[in-house]
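With one protein chain withheld, the remaining protein chains of the complex are depicted in position.
Entry: subunit A
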Amino acid sequence: MGIRFILMVNKQGQTRLAQYYEWLTLEERRALEGEIVRKCLARNDQQCSFVEHRNYKIVYRRYASLFFLVGVDNDENELAILEFIHLLVETMDRHFGNVCELDIMFHLEKAHFMLEEMVMNGCIVETSKCNILSPIQLMDKTS
């Protein structure tokens, strides 16, 4: 099933966005997030962007203070996910203009809408920034 979850966590380890594509109980989520955030945040630039954790592989990327962590199946293409993160960031950038942690915090719903346009049930739906953003722009216009 490809993508299992997408997390955005700042460098203090606070979750800014969490989207799961498989059902985990709250306790499981808390434990999982705690463990992987600890693992990933401790890594440096010289290390690779992949961390194995339980039966997941975490592909992560850091942008300033914000970490994007994507949990995938073991046979998922790691580099493709790594660039998908970048596509997500570029898309948010196009919408917010120089996106930062606060944009995601205070426009949680927009971040969710964007993700919703890009990923569905753990599969990639859309990779064109125009197409991803057009429903959101439509809403912005009518409001």
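By definition in this document, a residue touches a chain if its C-beta (ideal position, glycine included) is under 8 Å from a C-beta of that chain, and two chains touch if they have at least 3 such contacts; residues count from 1.
The working rule: contacts and distances are computed from a predicted model.
Protein name for the hidden chain, per its UniProt entry and selected from "Rab-like protein 3", "Transducin family protein", "COP9 signalosome complex subunit 3" or "AP-2 complex subunit alpha": "AP-2 complex subunit alpha". Subunit A meets the missing chain through residues 2, 15, 17-21, 23, 26, 29-30, 33, 43, 46-52, 54-55, 57, 74-75, 77-80, 82-84, 86-87, 105-110, 112-113, 116, 120-121, 123-131, 134-135, 139-140, 142-143.
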